[in-house]
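Below is one structure, written out as C-alpha cells; the observations come after it.
Missing here: one protein chain of the complex. Every other protein chain is in place.
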C-alpha cells in the first residue's frame, strides 16, 4: 500500500498529475495555473513538467476559458478548466449552461464534451467579496452537467482523476478552506464509484446529510454530540448531481431524523432538493420534518461576520436537537 | 370601472406605458425593443411615443444590457431590461448575480438598483432550442434579487407597474405562451400587494401550487377533476422570491395534500423549495408526501416532444390521484 | 421611417470585389483568383442549389411543415465563397443560417431541417463533414472555433477552423474574447462575419460606428472587407485567410458585406422596420445574377447549362421536400437520450417513470 500523508490541495495536485500522465489529451487551462501553479497551488509544478501547451495560462476571461475548452473538447481533448474562485464562474455561466451542458443532447450524442470545471468554493477563509460563495445549486439544477465535491484528501485524489476520465462534463467543487487538511491517502487503493455517497460516520439517532467543506464541521458536531449521548450519522454526498438517493434513504429510514447542512443560502438550493426528496421517500419513516442548516438569504457577508453566516457546530447541533425534540 | 379585454402581452404593454408616463426616469432597453416593439410586441409603440432616449435599442449583448442598466440606475434611472428569450439571459448572469443582486449590500444601502429584468419564459410554443426554458430557480436562489411572474392579463398589467416602481431589482418572468391569453383588465382597480400569492381556484381536496404559464394548465386540470368529484385548490404564487408562505401553508393545512407544478426540471428547483418548506411547515397536517410535477432532468427537448416534457393535464391529475391515494 | 438608406462601403481597395454586379471581372491588387470557367460554373451551380434549398424550405415553413426557417436569401455568395474555400480538413462553426456552407461541406440539406421542424435539436455528426452544430446563442461558436484551432495547434492537424457569425454578434463579449484568444495564441481560425446589415430589426449602426472589419485591428490581426455578394471575391479572400491560418500566421477577420433579403426568420416582419427601397438597391447586387451575366457574356456557359442546373435544383428541392416529410417524429421516450455519455441515476429513474406512465396510457387505450 502506497499510503502518504497529503493535504487536500496536494492530493488534487497529484491526482491531476496522474491524469496528465495517463492521457496525453488531458489539458489544464485557466488563469495563473502555469508558473504560479494557481493561487492555491493546486496545479503547482504541472506546467514545468507537462509544458505550456498542456498547462495553459489563459487570458483573463472565464467565458473564453470554458468556450475554448468546448472547442478543444470537440477536437478530442479533455480540458480541465480552473475557475480561480467561486464568484468568478458567472462570466462563464452561459457557455456552461447553454453549450457545455447541452452539446451532447443537441448533437444526438455525436459530440462528447469531457470537460472538468474545477471551482474552489465555500467560505470561512476570511476573504473579500466573491471569494467565499457556494454556487453548486446553479449547476446541479442544470441538466447535462454532473456535479461533485470532495471533502477529504483521499476523495480529492481519486475523484479528480475519475472526473477527468469521465466522458461527461463535470463541475468539480473544491472545498477551499479544507485545502490544507491533511490525511493519509492510499494512492493504490481502488476508488469508490464516483456517484456514490459515503457514510462518513455511522450513527443511529439522526442522519446529517452534507458535502464538501461542511463534512468536517458535521463530523466535529457529531463528535461533540457523542458526549451528550446523541449518535449522529453523517453522510457525505460526494456527488451532488446525480445524488445517491439509495444511501440517503437507507440512512434516514434507519434514523428517522434528517438534517441537511450546506453553506449555500438554503432557499431554492440543493439542500431543498435533499429535504424535498427525503420528505417524499421517507414519508412514513420520518419522526420529524427534515431540517436545513445553511447560509442565510443574503449575499455572502463580510468576513468579520462570516462565522455567523456559516453553519457551525452550534447551529448544526441546535438543528439536531430540534429534530430529536420534535 | 375601466374594464377592458386585453391579452397578457398587451396588458404588459399598457403597464409599461403607464410606468413610462408615471416617472421620467423609467427607461426601456433591450434588443429590438424599439421600432419592432420586441419580438413579442410587448414594447410596441413605446419608442414612437417616448423617444429613442427612453426606449433604447441596444447592441446585441446581454451583459452589456444589464451592465449599462446598473450604471444608469446608479445615475438615478429605472431601467427595464428586456431579455429576448429565457435562454439568452445567461450571458448577463454575471452582471445579474454579482452586480445587480449585490450592489445594495456592498454599498451598505447607499446605492439602490431599481432595475426590472423582463424575461419571456417557458415552453409550449413549438420553438427551437433556448426559446422555451424556465430559468427562474437560478434567480430565486440568488439573494438580493426578487423574482415574480404573472399568469393572467390583470396581474400582468399591475405587477409590471409594481415591479418597475419597486426600489429593489426584480426579475420579471413573462409566461410567453400565455401572451395571447385574453381577459378583462380593470385598469382602475387597486392591485394586490406584489408579494402575495393568489388563490386562483378554491378547493378542499388537494392544493396545487403553481405559477406563470402552468397556472392555466392547473386550472384546466382542476376543472377536469371536478367532473370526477375532486375539488382542487390552485394557488398562483405570483412572487417566487420571496414566497408568500402564509397562503401556501394555510391552504395545505386545510387540504392536507400538496402538488407542486412548474415547467422547470424539478431537481434542485424552486419546486424543491416549495415541497421542502411545505413538508417542514405542514408536517403534522400532510396526509401524503408533497408531489412535484415538472420538466424532466434533460435539456429542454425539441418541440415535437415538448408536450411530453411539460406538465400537462394528465400528469397533473395523475399526481393529484397519487396524492389522494396515498 | 425617416432615416436615409444604409450607407454603402466606399469603393477602392478596402472593398474587395472581383466581379461587379453587372458581371464584369475586375482586378484587385491583393487578391488574385485564377479560376476556370468550369469552376465558375460549379460556383454558379452551388449558388443556385443553395438558393433553391432556401426557397423550398421557406415554402415548407409556409405550408406548416417547418416551425421556423432562417432564410439565407441574398447571402448565397458569402456562404458559397466561404464554403468552397474550406477543405475537408477545415472545420466550420456555423450560426443557424449557414445552410449554404453546409451544402458546400457536403451536408445533405434534409439533415438541417430537423431542427426547424422540431424533430431534432440538430443532431448531425459534426465530424462527418467538418460542420458543427447550428448554434443559436449568438456568438458562442466563435470561442468553440478558437478552441478547436488551439487543438489543431496541439495535435498537428493540418486544417483550420472557421467561425461564422453576424454583424449583430460582433457586439457580444464572447466574440471579442474569441478575438483575444485567437490573437494571443495565434490560432488557425478565420472569423467570417456575414454583415447582412441587420440583426433582426436593428441596423448595423446599433452595433458599431466604424466598419466591422476594422475591429480586428484592435486585436492585432488583419481584417478584410469583401463584397459578400461576389462569390469570386469571397472565395479568394477566404482562401487566403485560410492559407494564412494553416501556415501558422494566425487569425483573420473577414467581413462579407451582404444583405439579408428576407425576414430575419419566418417569424419576423421586416416591413415594420426597414424600407422597401433598401431592398430594391440590393436586388441590383444579386449574387447569382452577376455570375450568370458573367458566364453568359464570357461564353463560359450556355443555355443548356443553365437549364441543367435549374433541373438539378428542382430535383434537390424535391429531395428536400420528400426528406422533410419523411422526417420521423421522435418517440417521446427518446427525449431522455443523449443527455449523458455515462448515464445518470436520476435520469434513469425519470425515464422509467415516464415510460411506465406512457405505457399506462397505451394500456388504457388512449
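List of remarks:
Just so it is clear, A, B and C label the chains in written order, and each chain counts residues from 1 on its own.
Following the convention adopted for this analysis, contacts are C-beta pairs under 8 Å (C-beta built on N, C-alpha and C of every residue); 3 or more make two chains touch, one makes a residue touch a chain.
Owing to the predicted nature of the structure, the values given are computational and were not obtained by experimental measurement.
Residue A:60 is the one among A:60, A:192, A:224 or A:288 that touches the chain not shown.
Shown as candidates are C:83, C:173 or C:330; the residue that touches the absent chain is C:173. Across the entire complex, the residue among B:14, B:94 or B:263 in touch with the chain not shown is B:94.
Take chain A: the residues that touch the chain left off the picture are 31-32, 34-37, 39, 57-61, 63-64, 87-88, 90-91, 126-131, 267, 296-299, 301-305, 308-309, 314-315, 318. Residue-level contact of chain B with the missing chain is found at 27, 53-54, 58-59, 61, 63-64, 67-77, 91, 94-95, 98-99, 102-112, 114, 143-144, 146, 166-168, 195, 241-245. The chain not displayed touches chain C at residues 170-174, 176-177, 180, 183-184, 186, 205-210, 214-220.
Basically, only the chains that are shown with their structure count from here on.
Interface comparison, A-C versus B-C: the higher number of contacting C-beta pairs is recorded for A-C. Centroid to centroid, with C-alpha atoms defining each point, chain A and chain B lie 31 Å apart. Each chain gets one centre point, the mean of its Cα atoms, and the points for chain A and chain C are 41 Å apart.
If each chain is reduced to the centroid of its CA atoms, chain B and chain C end up 36 Å from each other.
Multi-chain contact residues, meaning those touching two or more other chains, occur in chain C at positions 120-122, 137, 173-174, 339, 344, 346-347.
With touch defined as above, residues shared between interfaces to two or more other chains in chain A number as follows: 63, 91, 94, 98, 102, 105-106, 143-144, 241.
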